[in-house]
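Presented below is the structure to which this report refers.
Only a single protein chain was left out; the remaining protein chains are all shown in position.
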Amino acid sequence: MAEKSYLEAIRDGLSEEMARDPSVYVLGEDVAVGGPFGVTKGLSQEFGENRIINTPISEGTVMGLAVGAALLGFRPVVEIMFMDFITLAMDQLVNHAAKLHYMSGGQLRVPLTIRVQGGVLANWGAHHSQSLEAWLLHVPGLKVVVPSNPTDAKGLLKAAIRDDNPVLFVEHRGLYFARGEVPEGDQVIPIGEASVLRSGSDVTIVALSKMVAPALGAADELSSEGISAEVIDPRSLCPLDLDTVAASVKKSGRLIIAHEAVKTAGVGAEIAAQIQEAVIHYLDGPILRVGAPFAPVPYSAALERKFLRGKGDIVTAARKLMGRA
Amino acid sequence: MKKRDREELLPLLEKMWIIRAFEEKVSELYAKKEILGLIHLGIGQEAVAVGICSLLHQDDYVFSGHRAHGHAIAKGADLGRLMAELAGRSTGYCRGKGGSMHIVAMDAGFVAATGIVGGTIPLALGAALVCKEKKKRQLAVVFFGDGAGQTGAFHESLNIASLWKLPVIFVCENNGYAEFTPLSAHTVVSRLADHARTYSMPNVTVDGNDLLAVLDAAREAVQRARSGEGATFIECLTYRLRGHYEGDPGKYRELSEVAEWKAKDPIARFSEMLKQKRMASEKQIREAEIEARARVEKAVDFALSSPWPEADEVTKQVFA
Partner (left out) sequence: MRELAYYEAKFEALGEIMAADERVHLIGGTFLSLSTRRAIYQELVKKYPGRAVSPPISELSFCGLATGAAMAGLRPIVDLSTGSFIFEAWPQVANEAANALYMSAGQTRVPVVFHIFHGIRGGGAAQHSHSPQAMFWNCPGLEIVLPSSPRDVKGLLKTAVASDNPTIFVDHVQLLEVRGEVPENDKPIPFGQADVKRKGSDVTVIATSLEVQKSLGAAERLAEEGIQVEVVDPRTVVPLDFQTLLASVEKTGRVVIVDQCHRSCGIAAELAARIAEEGFDKLKAPLRRVTTPDVPIPFSPPLEEFVTPSESRIIDAVRAVLR
C-alpha cells in the first residue's frame, strides 16, 4: 500500500499501462507538459514524445484520429481537458467510437479510453464546470466509469485501457488532491461492479464521484439519529451494476440517488427508472434524487455554493423518507 | 505519360466495369425494393476509385463516405458480401447492421465508410499515425466529396496531417455538387486543392475521369507516403451521373451538363485509349464488361438467396 492522491493514482495507472503495453498512446492538449493539473507530468520523458502526443485545439478531429488509430492497433488514451469540451467531439464519439463495432458487424473494435475531467472546482463558470455523464450514458456502445477515490481511479483506468471498447473515464477535478491508500501491484477493478462502501438497513444512498464523500458524511450524521444508511458507489454507469442497488433496496425499502450533475434527465433518472421497474414493491416511499438545479453552473462563489448539493441535502432526503422531515 | 503494357491496364478496365455493373445492379434492385434505405451511387466516378486503389496493398487502409461502394470494390471487397450487406442479409459484411452508408470490409483493408460528411477524414489520420509508428511503409487513404471541404473536420485534418507529416492521401472527388447545391453556393474556393496549399501540403488537381491521370497523381502520392515524406492532396474533377441518392430526380442540374459529362465517361474514354494504343482488342474490351456483369449477377444471387438476420442479432456486438 502507498498513500496517493487521485491524480497520482491516475498517473501511475497510465505509466504502468504504457510500460506494460507499447500500443498505449496518450493524446491531448498540453499532455506532453503535464496538462493543466499535471496528470501526465513526466510521462513524456519516460515514454517518449511519440507516445505522449500534444495535439492542436481540434477536439473533434483528435477524437476521430484516436478512433482511427484504435481501429488499427493502438490503444489510445485521449484526454479532453475539460468535460465541457466534449461537445466538440460529440459526432466522432457518438457516430464513430460508439458505433463502429456494431455497424461493422464486429469487424472493427475501438479500444479507446477517453479521459475527461468534469465537475465544479472553483468558480470557473458554466463552460468549465459541467458534469455531462448523462449524455454519454444515453449513447449505446460507450462504457462510462466514474471513480470516486484513488484506488478505484487507478484500477478502473487499467480496466478501461485494457477494454476493447470505448470507455469514458470521468474524473472529477475536485477529487484530484483527495488522498487514499492505493494497493501496490497490478490491481484492475472490473468495469460494471458497484462498491458497497458502508452497510446499512434503513435507507440506500447511491452516490457518484464527488458526492460519495458527502454521502458517507450524511450516513455518519444519520446514524447518530438512529438511521442506518447503506452507501453504494456504482463506479460504473455503463454497464450498471443494478443488482447490487436492487438488493440493497429490497433490504431498506428506501432509495436516494445523489450526483453533482443537473438532476433533470441525469443518470439518477435512469437508475430510478430501472429500480422502480425491478423492485417497486419493495419500496416504502418515493425514490428521491439529489442533483443540481435546472440551471447552468453560476460563476459567483456565493451562487456556486448554492448550486451544489451536499451532505445536508442527502440528510434531508433521508429524513423525509423516514417520515421525520 | 509513362509506357505501360496491357497486363497492367486491361485489368483496370475490368475493375471499372465491375463497379459500374455493381452500381447499375444496385439501382435496379433498389427500384424493386430488394434494397432499402439510402443509396448513393458512384456511377461516372469509377476512374478515381480504381486509379487510387490499384496502387495500394491489402494492408494499406482506405476510408470513405456515403458514396463508397466503388471504393470498397476497388480495394478488393468481396462482391457477394457487399451486395448481401446492401440487401440487409446476415451474410453481409456487417451482418445487416451497417447497410450502404456504413461499409466495412476489413479483410480487404477497407476500414470504414460512414454517413457523416467529412467524418472519416480524422479516422484516416489515426490510421496514418499507426502506419507511421509501425514503420512498414503502409499508408492511409480517405475519399470524400467537395461538400466535405467545408466541414471543420476537413480543415483540422489538413492541419494535423501536414504538422505531423502523416502518411495519408486525401482524395477529393470534386463532382461539383454537395447534395443538391453546386459547389459555388457552398464556398468561394473553387479548387479544393488550394486548401492544402494553406498547410504547405503537396497537392494536385486532375481530370478524375482520366484513369491515367489519376494513376500518375496516385503514384507520386503513394511514393511520398511510403518514403516518410508525408501527406498529399489529390483533387479529382469528376461527375456523378446519377442523383445524390437513388430517388433524387436531380432537377438542380441542367440536362446539357449531364450530357456533357456523359461524353467524358471514364470507362468509354479508357476503352478508347486502350484500343487506340492497341493495348486491347475490341473483343477484350467487350469481354471486360460481360465478365463484370456475370460476376455481379453471381453476387446478386448470393445476396438474395441469403437468410435475413435473426432478432437476436439486434443486441449483438454493441460491446466487444
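The first chain written gets the first letter, and so on, giving A and B; residue counts start at 1 in each chain.
Just so it is clear, contacts are C-beta pairs under 8 Å (C-beta built on N, C-alpha and C of every residue); 3 or more make two chains touch, one makes a residue touch a chain.
Since this is a predicted model, take the numbers as computed values, not measurements.
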Who touches the missing chain here, B:His40, B:His69 or B:His102? B:His102
Chain not shown: contacting residue from B:Gly115, B:Gly176 or B:Gly208: B:Gly115
Of A:Leu88, A:Leu156, A:Val182 or A:Val315, the residue touching the omitted chain is A:Leu88
Have a look at A:Ala2, A:Ala273 or A:Ala301 and name the one touching the chain we're not showing. A:Ala273
Which chain B residues touch the hidden chain? 36-38, 85, 88-90, 92, 94, 96-102, 114-118, 147-148, 150-152, 178-179, 181, 185-187, 308-309, 311, 313-315, 318
Touch list for chain A against the chain that is not drawn: 84-85, 87-88, 90-91, 94-95, 98-99, 102-103, 125-127, 132, 134-135, 137-141, 238, 261-262, 264-270, 272-273, 276-278, 280-281, 283, 285-289, 294-296, 298-299
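Here is the rule we use: only the chains that are shown with their structure count from here on.
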Could you put a whole-Å number on the gap between the CA centroids of chain A and chain B? 41
Considering the complex alone, what residue numbers of chain B touch chain A? 61, 63, 92-98, 102, 104-106, 111-112, 114, 116, 119-131, 133-134, 140, 152-153, 156-157, 159-160, 163, 316-320
Note: in the complex, chain A contacts chain B through residues 50, 55-56, 58, 60-74, 76, 91-92, 95-96, 100-111, 140-141, 143, 164-165
